[in-house]
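Right, one structure below, let's go through it.
Removed from the display is one protein chain of the complex; every other protein chain stays in position.
After this line comes subunit A, so read on.
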Amino acid sequence: MSQTEIQIEGLEVFFGDGHERTRVVHGIDLSVAQGESYGLVGESGSGKSTVLRALVGLVPDWHGAMRVGGESLQRLGRSKEFYRRVQMVFQDPYASLHPRQTVDRVLSETLALHGIRDGVDARIDRLLEQVGLGGGFRFRYPHQLSGGQRQRVAIARALALDPKVMLFDEPTSALDVSVQAEILNLLSDLRSEFGLTYLMVSHDLGVIGHMCDRVAVMQTGEIVETLEVDAMRKLQAEHPYTRHLLDSALRSSGHAGMAEVQRTAG
């Protein structure tokens, strides 16, 4: 049995103050094994991104227990070791890169913040190589890059500190399908090369099915079902909401809906 990398118990997240304080995540449990790729799906407002944000310390008001690599997490603020271990890639590469900083500056700042001063030059070249960008991209500004190239820079920034865990919040939903394929391939390669643990949020069941081993389905702040991807592919979902999601995903990708699939299957 491999070790647990991410352990979440009874996580509750609140937004707002005073009488406007509302609970947006209603006590969820989640555990991701080392080296596993875990997916969180659900519609907007279901709280899936909030779980990731709570993990990295971007949400102040939460209860419950969260552990990453054995380290218990505080309400706010994370140790430097935590950020070396856990890195996040956001949805929109147009918004997550500083428009007035070159790729070189983005990457070297990350390294400098963590006190890495030796061999920065070679390290940046290697990082760009790893994400499939040549050295020619090093002194470009974000506006000189395409959406896919920007997301590669964001991935390089996350990789800069040799993390063990990567969190992805809709990493490809701002990209074209053809570019999405390249980025997903890159993420698969990086995971097998560095033995990374992935926790990925997406509304796209196709992407999750391709990338993950296990999936948790969220609706209005609760996990309604967790299932193995194989079961998901065979459409063996119990919860009506999961079935609804699967059905929409199949029909919008031009397949027969679930009703028809099951009718023909038996």
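Convention: contacts are C-beta pairs under 8 Å (C-beta built on N, C-alpha and C of every residue); 3 or more make two chains touch, one makes a residue touch a chain; residues count from 1.
Assume contacts and distances are computed from a predicted model.
Enquirer: Identify the UniProt protein name of the omitted chain, choosing among "ABC transporter ATP-binding protein", "Tryptophan synthase beta chain", "Peptide/nickel transport system permease protein" or "Carboxymuconolactone decarboxylase family protein".
Expert: From the listed options "ABC transporter ATP-binding protein", "Tryptophan synthase beta chain", "Peptide/nickel transport system permease protein" or "Carboxymuconolactone decarboxylase family protein", the omitted chain resolves to "ABC transporter ATP-binding protein".
Enquirer: Consider the whole complex, including the chain that is not shown, and state which of A:56, A:161 or A:184 touches that chain.
Expert: From the options A:56, A:161 or A:184, the contact with the absent chain belongs to A:184.
Enquirer: Using the document's definition of touch, tell me which of A:9, A:121 or A:176 contacts the absent chain.
Expert: That would be A:176, which touches the missing chain.
Enquirer: Could you tell which one of A:109, A:125, A:204 or A:222 touches the chain left off the display?
Expert: In the complete complex, the chain left out is touched by residue A:204.
Enquirer: Can you list, in ascending order, the subunit A residues touching the missing chain?
Expert: 43-44, 147, 176-182, 184-185, 188, 203-207, 209-211, 232-233, 244-246, 248-255
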